[in-house]
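Left out: one protein chain. Kept in place: all the others.
Chains here go by letter, A, B and C, matching the order in which they are written, and residues are numbered from 1 within each.
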């Protein structure tokens, strides 16, 4: 076993970017700790059990072409569904068009998408339900204050959060030093896109559709219908996950009737049966993904006056978008930390 | 039944471009006649029976997004294989990368690709084995001289041929008028790409592969392996069609050993079994496709001094490439003829 | 320093954060305002507005002078990218002088916009333009050949331009053009064109070549040629009659 050496790194956020950064640092022998606000790891790679059956209600499938990323996926101890989604319906624009370009690998896991972040997190010290509310320089270190009164301290802190959350947390840095102000301004130049998602479970008489994913053309409401139960070996029920367009999602974040409206559109686009689930669970992704015009080339590693370092990574901080970009940005940041911080 | 009215149009070439042009003219009530050098229609949309089983040895599948083109495909009285190829292997660059972009429909026919040109040709007067060797203005008409001594004459002649063949035929126009010289120079600015294709039939003990198409990455020889028998309902044998890269094809057009070399590469890339078919049939496509940097925006309709018109269409004469471009260029040329020639 | 929250152009970036519409033109192109910055140039001070579009990687931009958001009767010039002219100073066309004059015309007004449309014809526009030039050299260019080479697709330019005008919140424009047909093209895309401003080359330090060549009548490549002559901009400028004439605006 490697002895942990070098400056300790505190990673805020246990999504794929944060876990990939922490994993790479830990594999290189660095002491690392991950704090996560939610009750589980994975961020938008989110799987939930609905009536005992896993349902992916965030990222619907994984895709990429970076050999390192594909190798990381190959290590996940889960049943791979290579090429998923195979059967497509509709000529609408996918959330990430590059997912369907030549050379891109697509896949899902029978156990659910979250198999990937859970594998990344294996063996890492992750503290759940730890919500950072402020970051303050403290000599050569950074002190992270947590909701409820606790605190953590490290010479290197990584913000692996949605850009808006990182922007807010950077706003708590007193001063702020020019590097922090600049990073805040950079993050403020573009907004993430929202996504209202609805898990819909159908009665046994509903015939499962022949497609895996449907990108309807001509709907201003529904961007994607995922036939999620088609990923499962022997599903007890047909499950769809309906995802709304970014603008519609933003405009309806506070509309309590959005699940009904989204279902109604699902019925119009997919077929009347789709509007009548026997069970439904809504989820609001306020920061579902960045828009591709906001893409950055690399993560940030800010030097603070006292000598501490503040890193930023996430899907916006690498070209290409999606889970692959999140993973790559975390790795790239870990690489820079290993090179620049003894 | 519509009475045939207006200037007669003679179309040289019964590939998809020529048939689409002739079909549109005939549907609009124009008298039209198609001459084709080969023994059947379809050009590179070519299907051959091998041991009683249809094999597509040119175009492997159809793809496109133009609503008119998709509607034309929907009319074909054949069993559609929607979405084919679904199962893909390899990260190599497809011959037509846009075939795999979002919004693009892909399909094949269980009866073979040639079902499409055969349907286009239905009811059209097509003369097979009629090889045009010269085009000469004759007053307000054009006289087309045929190999073997015959001739045909019409006020409008359409060359729906590979660019190199059209270039050669334009070279027989005496004079030549500036419009013809200019069109020849235009065609001469880029060359079509060659493709050596091998039909390989395997013994019953060969396990059919799990993929439909394989674009190997890293081979300088094999561009595409098509699992052609996966299109057939109950194939008697596993059939692959191996297609070589353009440069390798051009360099080996006159190498009698190319089938063996291509098979050897197939064995290396696909698996040793693929190098040992029990039956094989080679085909040299000297002008398989234009390269995308040679793409033109529209067909040509040249006015000749005596008043005759000479049209040019084909896959190079519309954006996008492939069968869709061929079909669109033929339609666009028919549209121009209907508008400009009474 | 300008307050970001008070700047109408920067407010468009936020407004467009998840804009998506049916799109304009045959390709249903939809653009979004995504970035704004000052751009001091040798032709005066402008603000540069970057647009993202949903079809390709072309980054269309607008050069903005004065307050135009929500404005009426805003002078607007559409300029289609021409690498050989704009950048290399080609004598085969007068695009560079047209661009310079377009920027100068905008600056002479209280406010205005030059839309710089990033499409040399279609996908392989520049390559096919080189091929068209090669045909010209051989004396073989014709209208047919140039049509086939796709040179150039005004319709698409004007569809994208119309969306950009709407995106900038401009209520009505005065189109800087010598071609009245272009007014109709924009009107089709719901742009209110209240007026047309002739595109007249004003003699200045930057258009020496244009004027000298026109004056000498020796500029082979600037001559109004035969039927096959390539038209790089949809509406070429005309030169003011008297050198030194004062701008009208």
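Quick note on the criterion: a residue touches a chain if its C-beta (ideal position, glycine included) is under 8 Å from a C-beta of that chain, and two chains touch if they have at least 3 such contacts.
Bear in mind the structure is a predicted one, so any value in this text is a computation, not a measurement.
Participant: List the neighbours, among the chains on screen, of the chain that has been left out.
Facilitator: A, B, C
Participant: If I consider the whole complex, including the chain that's not displayed, which of C:16, C:86, C:101 or C:157 touches that chain?
Facilitator: Selected residue, touching the omitted chain: C:86.
Participant: Given that one chain is not shown, which residue among B:79, B:93, B:129 or B:279 touches it?
Facilitator: B:93
Participant: Quick one: say which of C:101, C:120 or C:157 touches the chain that got left out.
Facilitator: Residue touching the chain left out of view: C:120.
Participant: Would you write out the residues of chain B that touch the absent chain, in ascending order?
Facilitator: Counting only chain B, the missing chain is touched by 93, 189-191, 193-194, 220, 245-247, 250, 291-294.
Participant: What chain A residues would touch the chain not displayed?
Facilitator: Against the missing chain, chain A presents residues 178-179, 181-183, 185-186, 189, 292-293, 295-302, 317, 319.
Participant: If the hidden chain were put back, which residues of chain C would touch it?
Facilitator: 1-2, 4, 34-43, 46, 48-50, 52, 56-57, 59, 61, 63, 83-84, 86-92, 96, 99, 103, 116, 120, 123-128, 130-131, 133-134, 136-139, 209, 221
Keep in mind that, in the parts below, only the chains that are shown with their structure count from here on.
Participant: Hey, which pair has more contacts between C-betas, A-C or B-C?
Facilitator: B-C
Participant: Considering only mean CA positions as chain centres, point out the chain farthest from chain B.
Facilitator: Measuring from the centre of chain B, the most distant chain centre belongs to A.
Participant: From the mean C-alpha coordinate of chain A to that of chain B, what's the distance rounded to whole Å?
Facilitator: Between these chains, centre-to-centre, one finds 46 Å.
Participant: Would you pick out the residues of chain B that each touch at least 2 other chains?
Facilitator: none
Participant: Using the touch rule from the top of the page, what residues of chain C touch 2 or more other chains?
Facilitator: In chain C, nothing touches at least two other chains.
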